[in-house]
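For this depiction, one protein chain was excluded, whereas all remaining protein chains were kept in their positions.
The block that comes next holds chain A.
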Amino acid sequence: MPLLPAIVLIGIFLAGPIVWSFYGSFTNAALTGANAKNPEWIGLDNYTSLFADPLFPKSLLLTVIFVLVSAVIGQNFLGLGLALLIRRAHRPVSDVVGICVVAAWVLPEIVAAFVAYAFFFRDGTLNQLTGFAGLPAVDWLFEHPMLAIILANVWRGTAFSMMVYQAALDDVPQEVTEAAEIDGAGGAKTLVFVTVPMIRRSIATNLMLITLQTLAVFTLIYVMTAGGPTNRSTTLPIMAYEEAFRYSDIGYGTAIAVVMLIIGAAFSLAYIRLLRERNPS
């Protein structure tokens, strides 16, 4: 049975944590002490306190803003724009631009996070640049933490959308767009009424994937702001980590993980439905 190794690995290390998180969220498991090894069953207590916790709706909202602005709007539109422009620009320019955009994406996440931290730091590069323009220095990470992490995530992740759209645009037959332009459609009209409908499946796939990726972003935020100041950039992964490892409440952190899993599962199912429609075999 050649499937066995894969099933064992997936069973222990993927299904294991998922099943375990549903179980663990009903216990008072702690980081240290007696409840670390032998947690007690406490029923729905973690969930009742989670829904009563004022930080939870705030964190959920910050997560939605982060995903919506940095991925769905930022990465998606910038990626599409770049893919379109690269086809119209001079060859050497598009090659160099491709490398620059992909460079931020291919770096290890911790390095990208440091680079973003240095860029937005009080004495960092961004304030240097605004200083040249005569603007006052702003402590970006402290005064505008959400803006900083959103811009950092756009910088880091746009390459993915750009590559998806480059591949999609390569599959659009040139004759179709040419025909539209001969019929008198301008560049913008061709884009909206011909090109975009033809790559709509790639758009849907891309949106789904970057949403799920951005939902799970931890390192970038943890290094740049650690969720602060005063929880102003605490997205759900940060909140789960803080509750579990700073406040030693593993059970509570696990309940937050379950919420993230359910959100992820919903998007996953939507994505699979989408693929099925594409391959109805």
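By definition in this document, a residue touches a chain if its C-beta (ideal position, glycine included) is under 8 Å from a C-beta of that chain, and two chains touch if they have at least 3 such contacts; residues count from 1.
The definition used in the following text is that contacts and distances are computed from a predicted model.
Chain not shown in the complex: UniProt lists it as "Carbohydrate ABC transporter membrane protein 2, CUT1 family", one of "RNA polymerase sigma factor (Sigma-70 family)", "Carbohydrate ABC transporter membrane protein 2, CUT1 family", "Peptide/nickel transport system ATP-binding protein" or "MucB/RseB N-terminal domain-containing protein". The chain that is not drawn here is touched, among residues A:Ala103, A:Leu135, A:Ala179 or A:Val192, by A:Ala103.
Summary of contacts with the chain left out: across A:Leu50, A:Val69, A:Ile150 or A:Ala257, the touching residue is A:Ala257. Among A:Glu40, A:Asp95, A:Glu143 or A:Asp183, only A:Asp95 touches the chain that is left out of the view.
In the full complex, chain A contacts the hidden chain through residues 2-7, 9-10, 12-14, 16-18, 20-21, 24-25, 29, 36-37, 78, 82-83, 85-91, 93-111, 113-116, 118-119, 121, 123-125, 128-129, 153, 155-157, 160, 163-164, 166-167, 170-174, 177-178, 205, 208-209, 212-220, 223, 236-237, 240-241, 244-245, 250, 253-254, 256-257, 260-261, 264-265, 267-269, 271-272, 275-276, 278-279.
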